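Can you read through this structure? Questions will come right after.
Missing here: one protein chain of the complex. Every other protein chain is in place.
Presenting chain A:
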Amino acid sequence: MRGGGLWQLGQSITRRLAQADKKVVAHRCFATEAELKKTVLYDFHVANGGKMVPFAGWGMPIQYKDSIMDSTLNCRENGSLFDVSHMCGLSLKGKDCVPFLEKLVIADVAGLAHGTGTLTVFTNEKGGAIDDSVITKVKDDHIYLVVNAGCRDKDLAHIEEHMKAFKAKGGDVSWHIHDERSLLALQGPLAAPVLQHLTKEDLSKIYFGEFRMLDINGVHCFITRTGYTGEDGFEISVPSEHAVDLAKAILEKSEGKVRLTGLGARDSLRLEAGLCLYGNDMEQHTTPVEAGLTWAIGKRRRAEGGFLGAEVILKQIEQGPSIRRVGFFSSGPPPRSHSEIQDDKGNNIGEVTSGGFSPCLKKNIAMGYVKSGFHKGGTKVKIVIRGKSYDGAVTKMPFVPTKYYKPS
C-alpha cells in the first residue's frame, strides 16, 4: 500500500502551516518529536494507550485503544473526554474590551448577556476568515475566548496589532493568555450527569453557549457548555496542575463509560455535526457568508458593520455569495478534501473540503463549496475520486442531529 493517502488531519496540518510564514513552515515540518509541544496530559495519554501524532506543533493523541469508529459511536452513546489543551484560551480585559473585539469579529458581542457566548469568526479586511472561535462575555470588562492551536500565532499577532492601535487612541483593553490552564472537552449524553458528580453548582441551569466560573473537583474552573461534536457537553478550563486529576475523576465517575477520545474521532464527530474545521472548510479567502455562518453575524452588526471586511460581507449578504458551503451524501469511496464536485453534466462546480465515512450513519458524508444555484438540498452532483465520478446529492447539515442543551 502506498501513500496516495489523504488523511484529513494530516492535510489540515500542512494546510494550516502553509498559511503561516514560510520560514516557520520549513522549521516546523522538520520538527522532531522532541520539539513538539506537550500538554500536561501527554504522559496520561501515553499511559492510556494514546497514539501520539504531531498536530499543529503539538504531540496529541489521534486515538487510543478503541478504533475511531468505536470512539465516535461511544461519544454519541455515552461520552468522550478530549484533551484540547493545545487550543489557546485568552481573556480580554478592560472597560473597552467589547468595542475592541467587535472591530475584529462578526458577533454582536455587546448584545451578549453576561456569561453567554457564541461561535464567531475573526475576519480580515477582505472579509475572509482568519480563524473561528468561541467567545464568551464573562462581564462587560472581560471576554474569554478560545482560538485554534494552528492559528494561535497569527491570531495573537493580529489581535496584538489592533490592540496597540486601539490603546494608542485611549482604549482600555489588555489581554491574558491562559497558558497556565489546560482545556478538557467532555461531550456526550453522560457529560452533564458525570460532571454533576464533581460540582455543587446545578448544571441543569447552565444552557448551551453559557459560561460559568465554578469549582469542579475542588478546583476553580471555567466551563462553557459547548463543544465540537454536536452533542451536549462542556469545555472545561482547569489550572494545569489539576488537569490530570480532573481527567481521572471524570473517567472514574463515569464508571468507564466516558472514554478518552482522540483527534481522529473528534474529526468524524464534528463532520457529522456539520461543523467547520478551520484550514479545511474555512480559510483566509472564505467569508462567513460563503461558509454558511451568516447566522453568526448579529442583526446590529449587519446594520452597523464596523468589523474588518464588513463592506464585502454585508454586500454578500445583500446579493448572495457566489459559492456556498453545503453537505453531501455520496456513493463509492468516501470523498476527501480536494475531491472535485461536478454537476450532472460533468461541469466543475466546486470542491470537497472535508469528507469521510460517517461511523453513525454508516455512509459517506462530506462538505464542500459549490457555485450558488447548486446549493439546494437534493441537487444531484458527481464527486470525482481518483479519476472516477460517483453519484452524490446536496444534503442538509448537520448530518447527525445535534443535541445541544437548550431551555425547552
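Heads up, the rule we're going with is that a residue touches a chain if its C-beta (ideal position, glycine included) is under 8 Å from a C-beta of that chain, and two chains touch if they have at least 3 such contacts; residues count from 1.
In this section, contacts and distances are computed from a predicted model.
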Of "Decorin", "Glycine cleavage system H protein", "Exosome complex component RRP45" or "TBC1 domain family member 20", the UniProt protein name belonging to the chain not shown is "Glycine cleavage system H protein"
Touching the absent chain when the full complex is considered, from A:189, A:209, A:356 or A:392
A:356
Specify the residue from the set A:40, A:68 or A:341 that touches the hidden chain.
A:68
For review purposes, identify every residue of chain A that touches the missing chain, sorted by number.
1-11, 13-14, 29, 31-33, 46, 49-54, 59, 62-63, 67-69, 72, 264, 268, 332-334, 336, 356-357, 359, 386
